[in-house]
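Note that this is a trimmed complex: some chains were dropped, and none of the rest were shifted.
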Amino acid sequence: VSEASRSASETAALLVEALPHIRRFADSVVVVKYGGSTIGNTQGAPDGGLASFAQDIALVRSVGLRPVVVHGGGPQIGAMMQRLGKVAEFRNGLRVTDAETLDIARMVLVGKVNREIVAAINVHGALAVGLSGEDANLIQAAQRDDDLGFVGDVVGVDTTMLTNLLDQHLVPVVATVGTDAAGQSYNINADTAAGAIAEALVAEKLIFLTDVEGIRADPDVPGSLLHELSAAELDGLVASRVASGGMVPKAQACARAVRAGVAGAHILDGRVPHALLVELFTDGGVGTMVRP
Amino acid sequence: VSEASRSASETAALLVEALPHIRRFADSVVVVKYGGSTIGNTQGAPDGGLASFAQDIALVRSVGLRPVVVHGGGPQIGAMMQRLGKVAEFRNGLRVTDAETLDIARMVLVGKVNREIVAAINVHGALAVGLSGEDANLIQAAQRDDDLGFVGDVVGVDTTMLTNLLDQHLVPVVATVGTDAAGQSYNINADTAAGAIAEALVAEKLIFLTDVEGIRADPDVPGSLLHELSAAELDGLVASRVASGGMVPKAQACARAVRAGVAGAHILDGRVPHALLVELFTDGGVGTMVRP
Amino acid sequence: VSEASRSASETAALLVEALPHIRRFADSVVVVKYGGSTIGNTQGAPDGGLASFAQDIALVRSVGLRPVVVHGGGPQIGAMMQRLGKVAEFRNGLRVTDAETLDIARMVLVGKVNREIVAAINVHGALAVGLSGEDANLIQAAQRDDDLGFVGDVVGVDTTMLTNLLDQHLVPVVATVGTDAAGQSYNINADTAAGAIAEALVAEKLIFLTDVEGIRADPDVPGSLLHELSAAELDGLVASRVASGGMVPKAQACARAVRAGVAGAHILDGRVPHALLVELFTDGGVGTMVRP
């Protein structure tokens, strides 16, 4: 869209609308969860949207916000498991993360997915730094259940390193592996980790970029998108299973974060180009917003 | 213009266009000359455009730029002279600023026009501070010609005070009265003073908000606006009298400023609402730009 | 008076007396109210004492004190009103400040009286900066009485700007125009404003330079000067109308300031040359001192 297609007064009006948002978010921390399944899924982007996402991150940082990227990588781990001929093990009906699986998951998350996101952002300058939750005590974990192996819950977040990188105007990109006090690593759900990091940083915003348009009153009805919810209403949707599956940890992270002081939590459609910019810098917003 | 009237993708495109400009100008000093005749002359604004101008100044400051406003007040001084029954004196065909005229000019500039601009900006917060060039040695002047009385030329600018106010995120609003070493005050051409201040601050931009659309190749032909000029080309236009009258000090200030390190000088139509924002934050720009 | 006329031991004795005062007041804020009627009234000074006052301010600043000058300008406003043929309006027997009167008052105070004081001080260096109470939220006002028009009471003082100027070793010179939240300006009694500024800065001293010798036990008896009073005693003098007329706002400002933490408030005879120096730097003092 060239400038020619906008009238000068429309341009002026949008600037008058956007500038106060930019001012309001100056120096604000924004934690963005970028889903493994979002990669490769943006509308009409030959590279699956990673470049567009990386540009948005570079742009929001450039006008003074402090973005933190947290990512998953489920599909990518699955593909490597398959390639190495590793068969998934189940105990009591649940998938088990044995030592070898953890080793592969970490290798893929830290050594592959994280690297690709960092590289895409760094096309715009020396901006991003890849981190594992194991670095400098970032994500402190505890084993969830002995039967599930090395699956961990977040029990603490040390933000020293994040804060320091943010103070240098760098963008931390976090792979969600955690460690316990004995130095054992665990695989951590990325949605939960993103929420915990947003809480620990008392972020201004927690934003989930997903492959759905937000939370719907009826998951099967396209027009039923809920634009704004309280934490309590969100709890109700989880209890009544309107929000289900992969949406549950996202919903729980949103509800918990806004109760802990995060000003707003959002679930957006990461497939829409520049959804992050439109959400942050216009009055309207897109997707579902959770308020305290 | 509500957001509804723009498609999401147009909005996204404008944000992608505007954000790099905002980033580029962060912490940049922008000296804006606001002409006495511009006040009361903006299209369709019942208050003559002062409120819209003040909003623009507040907005550019809010996203990190450091605006300095320099203003004149010729029409307002003339009106007060007339009201006090003071008749203009001429010597060798030139208007003379005698002691009483200077006293009236200073009273109107510092005590009236400056106050009104400060008040309009401060509707948006405690942002603006009115200054006379006499304060803390700001504008150092010398008498131009004994026959003309207290008309002065700028011989030095002490930016300490301006820099300090800018560091506090305040907006200096400068009435262009200067003093010499003996403490005598002089009336200073506001266009020239704005240029000298931009030079001394090594501003990023020097912007004249006027009541014309810019510099034209032929002053009488509306479609002949010159979008971009070098300092040398501008000198030519002055020599050939294409630029004449009140445009001469503006043109000379622009040419001198860009030669002294100011990155760009602009002559815009201050009657167009938000011309300042559109100039600063879009690729296109409006009016005439002078490059080094 | 040349040094020759003093013996060396007298000189030594005065130095031993004065130095501890200078030490004690280092970095202390001293708010000096300089009355409009004091200008032009000092004994034997052809320029009416302004130059001598300016030298004192420059000297006390030079040895580390932090003076703030607050001034009025009643006689000067009256003269301009008369010149413009503006007739004073009365309602219920009280003088009314209509919009035009306010405009004239502001023009004279900010554009004329303030300028002259700033210029007189700046003969000694780039020391003084003229301010209106409208700058950067300095004096926050509210309308006193709808019938009186734009006469305001002080409801708040934002000292940020004053403190910043003082930290740069500059001398703020304040014209007492205030604004309300809506941006409307009001004329403020300069004595009251001086007291409010001294309170807000928790000044060491508040000094009124007037055209009388201080407060007398009997206003008509020259030898009845009261050298020292408590705030309570001062309240009594106001109640019993011993202090009356223009002395009332001064007395009230003194009593209120010392109750709010200002260490001492003084009413001095500004017509005596260097009264400010003698008051500050000798054991004796001149005029009336109000203690907490």
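Labels for the chains are A, B and C, by order of writing; each one numbers its residues from 1.
Throughout what follows, a contact is a pair of C-beta atoms (placed from the backbone, for glycine too) under 8 Å apart; a residue touches a chain by one contact, two chains touch by 3 or more.
None of the values given here were measured: they were computed from a predicted structure.
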* To do: Enter the number of copies in the whole complex; the displayed portion holds 3.
  => 6
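As a working rule, only the chains that are shown with their structure count from here on.
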* Asked: Which word fits how the chains touch one another: line, ring, star, complete or other?
  -> line
* chain A and chain B: spacing of chain centres that average the CA atoms, whole Å -> 46
* Using mean C-alpha positions as chain centres, tell me how far chain A is from chain C in Å, no decimals. => 61
* Centre-of-Cα separation between chain C and chain B, whole angstrom -> 35
* Structure fact -> Going by residue number, chain C touches two or more other chains at none
* Structure fact -> chain B residues touching chain A in their complex are 1, 3, 5-6, 8-20, 22-23, 26, 55, 59-60, 62-64, 272-274, 277-278, 281-284, 286
* Using the touch definition up top, name the residues of chain B that touch chain C in the complex. => 83-84, 103, 106-112, 114-115, 118-120, 122-123, 126-132, 134-137, 158, 160-161, 164, 168, 170, 179, 183, 185
